[in-house]
Each structure stands twice: as structure tokens, then as C-alpha cells.
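The other protein chains are all here in position, but one chain of the complex has been omitted.
Entry: chain A
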Amino acid sequence: MSELTTVLINTVSVLVGLCIAVGAMLVFASKVFKVETNPLVDEVASLLPGANCGGCGFAGCASCAEAIVLKGAPINSCPVGGYDVAKQIGAVMGQEISESEKAFPFVRCQGGQAHCTTLYDYHGVESCKAALMLCDSTKGCTYGCIGLGTCVKACQFDALSMGEDGFPVVNKNLCTSCGNCIAACPNGILTFARNSEKVHVLCRSHDKGKDVKAVCEVGCIGCKKCEKACPVEAIKVTDFLAEIDQEKCTACGTCVEICPQKSIELR
């Protein structure tokens, strides 16, 4: 037998032998140190989507299943699985589920390139956070959408894309309401909104009206016209920004018509 063959045989046999020995030891150890887990946890975990996106607020799908079974977390904890998964988990856990209305992220800013002044051309890392660290914002308005797509990158489900005016666009068919984009946005532009909530203020600026007008054509200036016009007192202007109480709002559209800045939207 040539020397090379011997070396080859030795190498292979040593490595294979080592792996078999180690494997045998681990199999033995797994028997000795077996941990009794609740079979329900495994069953629930197998029903969850397994995306480990963290949208439920737990570390991953396994800990979500554990929380549902052992700590009494609601069976519709998983926002990605939605109604179907909650129903299956309910069948396992012996609980009934009523369908809750899904909420989608939506953009609370409309001062894109067309409406808001740009301070400087940003050529850097394509991330809103990076741009924010460099300076307060690339836009004149420090509250507005920077438009570098950090939320788009944060979405694991391809539900967000960059629109024409530099705003993220939500594809509701793909969106799972996991909330990753909302957490990723450094300016807090995105919030959850239910489909039944029709009227929204498309601005987040707490600046005074004069300062808003200087940088943005469509920002809320806190003029309180909507607050006075609303027949059901659903609008309140605090810190120069109108906010809508969705419980009271009847979607009559009065505020949308009266707003001089067109920063309230009825959809």
C-alpha cells in the first residue's frame, strides 16, 4: 500500500471514528439529561409559523408557544399567523377565538421631495438611522420621513417598498402586522392603524405653525380649525399637532375639508 493511501485511510478513519464516538456520547448524554417538556408546548410551537420575527413580543416562536401554554398568554399572540393559527391553537388549548381586526402600518408624513425642503444631499450609508446620527435630518423637518428605507429593509415579508415620492408603501396582502418596520423607524413615522379607522393626521411635527410652513407645504400647523369644526369633538390639538380620537370619530369628513394644509386624510 502506498504511503498516500495509508495517510488517506488514517485521516478518514480517525475523523469518522471521532465523529462516531462523539455522536454516541451525545446520544447517551441526551438520554441521561433528558428534560421533560410539556407536549402541549411542542404542539403549539409546531402550529406557529416559525419565522421567529419577534412580532409577538417574545424571543421567538418557541418562547411564544411556551408563554401561550404555561403563562396564559392570549392564543392570538402571534400577529403573523393571524386568525387561522389562533384558531388552530385554540383547538389545541380548548379556547374559542373571536376574529380581531387586523391593523396595518401606515405612514404619518406626506412631506416628500415635492413638499418638504431638503437640507443637503446625503451620500452615505443607506439607512435613516445613519442619516439621523449625522445630522438631525436630511429634510428641513426633523419629524418627517427621511426616506432611506430602513423600514423597507426591516420588513421580513416584502410587504414594504419605496414609493415614488420617497415614502414607504405598505402592501396589505403581504403585511403580517409584526411591527418590525414600526420598531425600525427612528423617527416614528409608522404607526398601526385599523381598516375601520378612516381619518388620519398625516403629520408628526410638533413645531410651531410658522416653522412648519417654512419647511413643509403639507404639515400640520396646529391652527385648531379642525378641532373647532369637528362635530363630535374627536380632534384635539396638543403641542401644535392635531390628534384624532378614533373611538369618537365618525368619519364625517368635516376636518378634512377645513384643513388649510391638507394634512388630514379620509380614506
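Going forward, contacts are C-beta pairs under 8 Å (C-beta built on N, C-alpha and C of every residue); 3 or more make two chains touch, one makes a residue touch a chain; residues count from 1.
Note that contacts and distances are computed from a predicted model.
*Asks:* I notice the complex is incomplete. Of the names "Cation:proton antiporter", "acetate--CoA ligase (ADP-forming)", "formylmethanofuran dehydrogenase" or "Electron transport complex protein RnfA", which is the UniProt protein name for the chain that's not shown?
*Replies:* The record names the chain that does not appear here as "Electron transport complex protein RnfA".
*Asks:* So which of A:A59, A:V169 or A:V232 would be touching the chain we can't see?
*Replies:* Hidden-chain contact among the options goes to A:A59.
*Asks:* Spell out, residue by residue, where the missing chain touches chain A.
*Replies:* Contact residues on chain A toward the absent chain are 7, 10-11, 14-15, 18-19, 22, 25-26, 29-30, 32-35, 59.
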